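Here the complex is missing a single protein chain, while all its other protein chains stay put.
As written, the chain order gives the labels A, B and C, with residue 1 at the start of each chain.
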Amino acid sequence: MTLTVLYFAWFRERIGVPKEEVETKATTVAELIDDLRARDDRHAAAFADLEGIKVAVNQKVQPFDASLAGAQEVAFFPPMTGG
Amino acid sequence: MTLTVLYFAWFRERIGVPKEEVETKATTVAELIDDLRARDDRHAAAFADLEGIKVAVNQKVQPFDASLAGAQEVAFFPPMTGG
Amino acid sequence: MPVRVQSEDFDLGREVTLLRAGITDAGALATFSGLVRDDGGLQAMELEHYPGMTEAALAELEAAAVTRWSLQAALIIHRHGRLNPGDQIMMVATLAPHRHAAFEAAEFLMDALKSRAPFWKKEHFATGEARWVAARDEDEDALTRWGER
Partner (left out) sequence: MPVRVQSEDFDLGREVTLLRAGITDAGALATFSGLVRDDGGLQAMELEHYPGMTEAALAELEAAAVTRWSLQAALIIHRHGRLNPGDQIMMVATLAPHRHAAFEAAEFLMDALKSRAPFWKKEHFATGEARWVAARDEDEDALTRWGER
């Protein structure tokens, strides 16, 4: 399947792009992260430590073991600092 | 001494006037109230029960046994309902 | 002027703009406005106050809030006279470095105003009846949160 993967804030700066289309067979977020780590050194470094990173699937925050069934958009970002 | 005595809200309506000058030898609020009760039936009725009435001496809320030393203005009123 | 007692209406947005003017080290602004609530048949709300004592009481509360919560600024406006349903009765505004201070100070001012500022409300109904609003024990109790009696 093809997923739109988004990055925000300092995590976006580490990855180097705000958005990419990813062709993957991953069925969970954790499997998707394995795929992304394999892309290049920058991705590998950014995803080396998941501490302090959050993930949203179809715009809802989810745990890393969440299923990707029905997923179209996955986003990775640091804890929010709005308000 | 001559005191300016003020009344507010429903207590003012019971007394019938918002303000009066009172010549008194009272040294405490309680003594002043005795003097006021003696003025006429309306005052006597209004001051019959002090439950639910507050007093301010020189614009500061005080207990009924407060001294009138230095007092120029004494006000009687129900509990406040501002805000 | 951090405290005003007036019969005229006020403009919340304008008051807040004036309060903030020249202050850039505040991160949080809280406001509260009390409105004449029409809960069935209310025609007018009459607000009586004690001129002189009112201004002094409000100034004291304002100063206490500024000191206790290290506010950059605070404002209290309270109207008197005859008001209609939907009218603004009063407002407070607090300007602080952080949000908890701004909120707490505004709540303190409101709790304190209810039972420390010499205002009395009389409700006039469409039926012709009129009734002085009774003080509520919970308003007095609310002050205990702030260590006040």
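Here, a residue touches a chain if its C-beta (ideal position, glycine included) is under 8 Å from a C-beta of that chain, and two chains touch if they have at least 3 such contacts.
Values in this document were obtained by computation on a predicted structure and should not be read as measured data.
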Among the chains included here, which ones are touched by the excluded chain in the whole complex? A, C
Which chain A residues would touch the chain omitted from the figure, given the whole complex? 6, 8-10, 12, 56, 59, 75, 77-83
Going by the touch rule given at the top, which residues of chain C touch the chain that is not shown? 11-14, 16-17, 20, 23-39, 85-86, 97, 99, 102-103, 106-107, 110
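Please note the rule applied: only the chains that are shown with their structure count from here on.
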Taking each chain's centre as the mean of its CA atoms, chain A sits from chain B at a distance in Å of 73
How many angstrom between the C-alpha centroids of chain C and chain B? 26
Between chain A and chain C, the Cα-mean centres are separated in Å by 49
